[in-house]
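Of the protein chains in this complex, one is absent; all others appear in place.
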Amino acid sequence: MKEITYLEAIKEALDEEMARDPSVFILGEDVGVYGGAFRVTEGLIEKYGEWRVLDTPLAESGFTGAAIGAALMGMRPVVEMQFADFISCAFDQLVNVAAKNHYRWGAATPIVVRAPFGGNIHGGPFHSQCIEGFFSNVPGLKIVAPSTAYDAKGLLKAAIRDNDPVIYCEHKYLYRRVKDSVPEEDYVVPIGKARVALEGKDVSIITYGAMVHTALEAAQTLGGNGISCEIIDLRTLLPLDKKAIFNTVKKTSKVVVLHEQTKTGGIGAEVSAIISENCFGYLDGPIIRVAAPDTPVPYSAQMEEVFIPQTKDVIDAVEKLMRY
Amino acid sequence: MKEITYLEAIKEALDEEMARDPSVFILGEDVGVYGGAFRVTEGLIEKYGEWRVLDTPLAESGFTGAAIGAALMGMRPVVEMQFADFISCAFDQLVNVAAKNHYRWGAATPIVVRAPFGGNIHGGPFHSQCIEGFFSNVPGLKIVAPSTAYDAKGLLKAAIRDNDPVIYCEHKYLYRRVKDSVPEEDYVVPIGKARVALEGKDVSIITYGAMVHTALEAAQTLGGNGISCEIIDLRTLLPLDKKAIFNTVKKTSKVVVLHEQTKTGGIGAEVSAIISENCFGYLDGPIIRVAAPDTPVPYSAQMEEVFIPQTKDVIDAVEKLMRY
Amino acid sequence: MDIRREELLRLYYYLKLARKLEERATSLYHQGKILGGVWTSYGMEAVSVGYGCALERDDVAAPYFRDMGAFLARGISAKRIMAQYLGKKTGVTGGKEGSTHIGDLNLGVFSFPSHLADNYPVGVGAALAFKIRGEKRIAVTCTGDGGTSRGDFHEAMNLAAVRKLPIVFFCNNNQYAYSTPLRLQMAVNNVADRALAYGIPSKTVDGNNVVEVYTAAKEAYTVARNSGGPTFIECKTMRVHGHSEHDSAKYVPRELLDAWKTKDPILTMERYLAGSVGMKQEELDGVTAQVVKEIDEAEKFAEESPYPDGTDCFTGLYATPIEEE
Partner (left out) sequence: MDIRREELLRLYYYLKLARKLEERATSLYHQGKILGGVWTSYGMEAVSVGYGCALERDDVAAPYFRDMGAFLARGISAKRIMAQYLGKKTGVTGGKEGSTHIGDLNLGVFSFPSHLADNYPVGVGAALAFKIRGEKRIAVTCTGDGGTSRGDFHEAMNLAAVRKLPIVFFCNNNQYAYSTPLRLQMAVNNVADRALAYGIPSKTVDGNNVVEVYTAAKEAYTVARNSGGPTFIECKTMRVHGHSEHDSAKYVPRELLDAWKTKDPILTMERYLAGSVGMKQEELDGVTAQVVKEIDEAEKFAEESPYPDGTDCFTGLYATPIEEE
């Protein structure tokens, strides 16, 4: 095992997969010579050449479409959005071409779209968005969102090897702030499987991405107050790991769903809905969502702090629920 | 009062608003001389000229962006998507420009985007989609979806007069199949308000669009079996009319959410989640969603029939819930 | 370019096959047997027959919906296409999709996503794959005049030009996008002028002359195959009927329609074959007989094929399904 950052984990996954499989290649803006806006692909063009680390014109729909075409011809493209926010420009290609190819005509489209998402970096409305909600009603896509270096590496490898289009939501706040152990040898984290980030018995906090760390912090304080939290890190947002979700609900009977995404129409809505539908008898309190308010992400530090769910918000929600 | 079809209601709303307010104009593909693929705008170019009923090049992002710019200059554009499915090409302009203008810099963007949506017309994967799910996690937009001629007219008028971007989901299956009474005089149906389509006491069916009629059919059969259904026609999908939803839940304590949209990440998830969050104590059974399966809309009649929720599916769900 | 006799006959065969197949589909539509719409390439068959027949086996095509000739020339059989129209299980997509939304990776042809010009970037991606792997294959893609107004057209053309990819772009310029005439679509005289923005060489050919399309295609394919980069080929033709079977096209001036009807691509080809090439009428009749037989068989096959099960709608979403334990 070795300790690496979340960002290094992503880079290693790319590097190892490119070394392993010549059909893997990277395309996007400034991914080559510059090494990407966040330096995730730094050094790869030197190693794999300018045809496998391809600087594209500023044209998200065009290069995403091109990735789809290359995938149909047996390649495994990894598309980098410079910021997740720009995925909106490739929405049509992802939703109507990539997502539907297999169902419509049996053609597999093994592309990965890396989407550096999330706020807390003073990026304002266009460099902070959580974009998973755009795609959660789109059958045919898979969406993953790691919270640790271990999962970042393992999920990216799994995504690259998967035969379906995968949107890989990497939280840019975690790039250099999260560091944990990954094995020296090759491994994957299977798509579709959540993980128990913390075992507990009184209440379940179901979350993903940067909020996993917020939940862990909250759980520590709550533990001190005698409340034992179980934290589920979803890891895959589409499709959801229902079994893991139902298991924790059956265990604790109390649920807080936490995400940085805005509340209405977020992933939390679906988590809540499947619980109501399938575990109603196990619940002994309302399913509470802690999420960002329904607005764009504001720029000023004062507002952004209120906007993004904080540890305190989670603690309040759990305590409220425990009093129910 | 007079009887008109759903399609005529939309046309009348457009005509009357254009006559009332010179800043209202229409743009889109084939809306002028041809009168629109579904003939909704037929006759309007003759009346208002080619600068107020504007045939555009085939460029959804371009003409939606242009509508936004015109709106910023005081116009009230009504954009027609030829089929709702093509709204994906204008996703970026709607989500990142229109939806965020007011929050970001206080600029109102009074545009209406007409989106002929939904299936049951053998349109296959690209001419049958429900697109409301793409936008339900996008703060700043409003989404409406009428089920009757009365609402179609009143909501379109309200949408045109509203100062925010409104996505107007008109169900194309209903165009010529639904006919009801509208007043002779001017009226609007307020955005943000659901309606009770049928009063009942045992179970609430919360739905919208074409499924309102499916729910009504189901309720008739169920009524015969002694089960009294209350049907809520949401009419506005973003933001939801929470009060109306909570009221019916408090009344019946049993909820079926019904929509034609695919299940995961659909509007039903949010409806379910706000109920769990706010009315948990009133519920005496799981919140059941009846929705399309998580796939694209298949073409063949056999598959499409299984895909789209049918009256029988609603009856089964209600009966199952009553047995809970 | 010298075209061999067999090749000319092949072009003629596909022109006729496309025509007869779509005529039959149209009649099935009017009998109420096709539930969705029917959009044909009637009068424009030379475009996709021309570019489709000029391809080599390992090349790929990313067509649009009016490219029946290309689907056939790539090897998708009339039987499978007829069954597709009827929504049968034996159709190219097993009923999941309708009409010409067909593709088959084994035959090197991509399905068309309705969204016009979406296949432009996708086609470019195939060319990119060939370039990365150093394969001597090329890709082609096609859209209507209408589709060239879309952003994806622009992004695809530009990307292909910058990377000198082995792709040839086609445009079926049939002068209308649904009801919208060219003058409301663009302010240039030729769609080919659009290529100037990308540094892509372009050519405007008579889209009703299959030999001309085929010849221009072959030349451009050779350039692309030899690392010479993309070409844009505008095929000027005319949609001599409605946008689809439910459109009477009364927005098109009669004279324009009449003028173009005399230029029918099949008549044009027959005149050429009988004239310059000196082919006998019997030879042409032989082709026609073969085509009619094939279409009859296709119709019979399609009619007799079973419909899919309704529950087939649940299958095939993912290529790598997620195992639920």
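Read from first to last, the chains carry the letters A, B and C; within each, the first residue is number 1.
FYI, contacts are C-beta pairs under 8 Å (C-beta built on N, C-alpha and C of every residue); 3 or more make two chains touch, one makes a residue touch a chain.
Computed from a predicted structure; not experimentally measured.
**Q** Please identify which of the visible chains the hidden chain touches across the whole complex.
**A** Output: missing chain touches A, B, C.
**Q** Identify the residue among B:K2, B:K47 or B:K243 that touches the chain left out of the display.
**A** B:K243
**Q** From the listed residues B:G35, B:P139, B:G154 or B:G285, report the one that touches the chain absent from this view.
**A** B:P139
**Q** I'm checking contacts with the chain that's been left out. Which of A:E29, A:D233, A:E260 or A:E277 qualifies?
**A** A:E29
**Q** Would you write out the residues of chain B that touch the absent chain, in ascending order?
**A** Residues of chain B in contact with the hidden chain: 25, 51-52, 54, 56-57, 59, 61-75, 77, 92-93, 96-97, 100-110, 139-140, 142, 162-164, 191-192, 239, 242-243.
**Q** By the contact criterion defined above, which parts of chain C meet the unshown chain? Give residue numbers in ascending order.
**A** 149-155, 158, 161-162, 164, 183-188, 193-200
**Q** Given the full complex, what residues of chain A touch the hidden partner chain?
**A** 29-30, 33-34, 37, 55-62, 82, 85-86, 88-89, 122-127, 293-296, 298-307
In this section, only the chains that are shown with their structure count from here on.
**Q** Can you give the whole-Å distance between the Cα centres of chain A and chain C?
**A** Centres of chain A and chain C (C-alpha means) sit 40 Å apart.
**Q** Using the average of all C-alpha atoms in each chain as its centre, how far is it in Å between chain A and chain B?
**A** Taking the average C-alpha coordinate of chain A and of chain B, the gap between them is 30 Å.
**Q** So how far apart, in whole Å, are chain B and chain C when each is placed at the average of its C-alpha atoms?
**A** Centres of chain B and chain C (C-alpha means) sit 36 Å apart.
**Q** Any chance you could list the residues of chain A touching two or more other chains?
**A** Answer for chain A, listing residues that touch two or more other chains: 92, 96, 100, 103-104, 139-140, 239.
**Q** Where in chain C do residues touch two or more other chains at once?
**A** 93, 96-97, 101, 113-115, 151, 316-317
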